[in-house]
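Pasting a structure here, questions to come.
What you see is the complex with one protein chain gone and the rest in place.
Let's look at chain A:
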Amino acid sequence: MAVAAAAARVWGSSRGLGRTGLLLLRRPGARGLARSLPRRQEQQHFPSLDDKPQFPGASAEFIDKLEFIQPNVISGIPVYRVMDRQGQIINPSEDPHLPQEKVLKFYRSMTLLNTMDRILYESQRQGRISFYMTNYGEEGTHVGSAAALDNTDLVFGQYREAGVLMYRDYPLELFMAQCYGNVSDLGKGRQMPVHYGCRERHFVTISSPLATQIPQAVGAAYAAKRANANRVVICYFGEGAASEGDAHAGFNFAATLECPIIFFCRNNGYAISTPTSEQYRGDGIAARGPGYGIMSIRVDGNDVFAVYNATKEARRRAVAENQPFLIEAMTYRIGHHSTSDDSSAYRSVDEVNYWDKQDHPISRLRHYLQSRGWWDDEQEKAWRKQSRKKEMPAQLRKQQEALARHLQTYGEHYPLDHFEKVPLYQSAPSLEHEKIVKTGDSTIITRQPANSNATVFSTTGVAGGSTPSQKAA
């Protein structure tokens, strides 16, 4: 200490020499400076310096052959998965054996998110909200990781992690309220849509600048460690945000300060229009972890069980060992970057369709559920209807009912014969407007002809089209 302080006086506070000088003096150790320090207690036997490098900065062997390390990007870090694309468990010992209820919750969260995304995306197109970002294709990364955490683990996100909040049962009304910026928004209408935040669910409010949450998450993890809270902090970011200086800062701080944090990188192939080939040249983000001294893994982000397993184990060890973990979840951004983006400008529709059809987290989980007998097409239909009902903004429900009543009186003037009729609100949860429709027939057009994908009555059709019908006299 005293010597270092003297050094500060002699060399001054200039960053250049002073810093180096301080560094050298601060690490006396068995490095040959021992004899100049009055306070050293023990003498170490110094072997010949030829045997092993003595540098404070790194410990390794000497090598006398000039060789550059070749970055390995052809066969890089392998991708951990549990299910194949048909939802079959590959290695039974990796099956987390989660109970049916939990897996159904995974499925419902992912599909509800998907439905909400469709509705809010449409809302933006209709001018009812200013902006939206969908999560298509990445639902597995959100739900698999959220399910592996404790409810009190603090979440720092980027902007494409709504499924984490969904899994934590954040009400749909509050998602909507934030997007609409209405009086119910707990964020008080101050930010653009999708900038969610929830104190009770330990989800820190999203901000637009990318990667700024990464060193913040590390600080929060440090505080959690000091508080002996047995909590982990999870920090989500995309592969693009990982290029920011804040990401480097966060990784380095987490490792040097031994913080219980999970860095969760959603590598979805694009940062707006920038493909990964233009974002980095190394082996993705997982390969950076070891450079910082961080335990790292790459997982199949479309395999909700792989995400779950990796996050669960990372959480256990991060808290037990006070060290960071890096999980790179490989996935694909099926949707556009946002409502301000048209991705056909930089990628082919075929590519998008491939991922949508061949490797989608929701489909894979559905296959798993169906093969277990925990789900079937009937339940699928019912759930889809139910989840769309949950979504529908109140004024549309009113309009839908108004149309139903109108058709009861004037149905002869409409091509009802071309449509299948299914009772409205058959399986809906209890809603206040049910009282109104119980009295009479409550039939309404619900589906298009059978040879197209079955969907429930599209809100686009209602709102985009005719004006609300008058009540039957």
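Everything below uses one rule, namely that a residue touches a chain if its C-beta (ideal position, glycine included) is under 8 Å from a C-beta of that chain, and two chains touch if they have at least 3 such contacts; residues count from 1.
What we mean here is this: contacts and distances are computed from a predicted model.
Considering only "DNA repair protein RAD51 homolog 4", "Geranylgeranyl transferase type-2 subunit alpha", "Large ribosomal subunit protein uL10m" or "2-oxoisovalerate dehydrogenase subunit beta, mitochondrial", the record for the omitted chain gives "2-oxoisovalerate dehydrogenase subunit beta, mitochondrial", by its UniProt protein name. Considering A:253, A:308, A:368 or A:383, the position touching the chain not shown turns out to be A:253 (whole complex). Note that of A:130, A:205 or A:273, the residue touching the chain absent from this view is A:205. Touching residues on chain A toward the chain that is not drawn are 1, 4-5, 8-10, 12-15, 18-19, 22, 26, 154, 156, 185-188, 190-191, 195, 197-199, 204-205, 207, 209, 212, 214-224, 226-227, 233, 245-246, 248-250, 252-253, 256-257.
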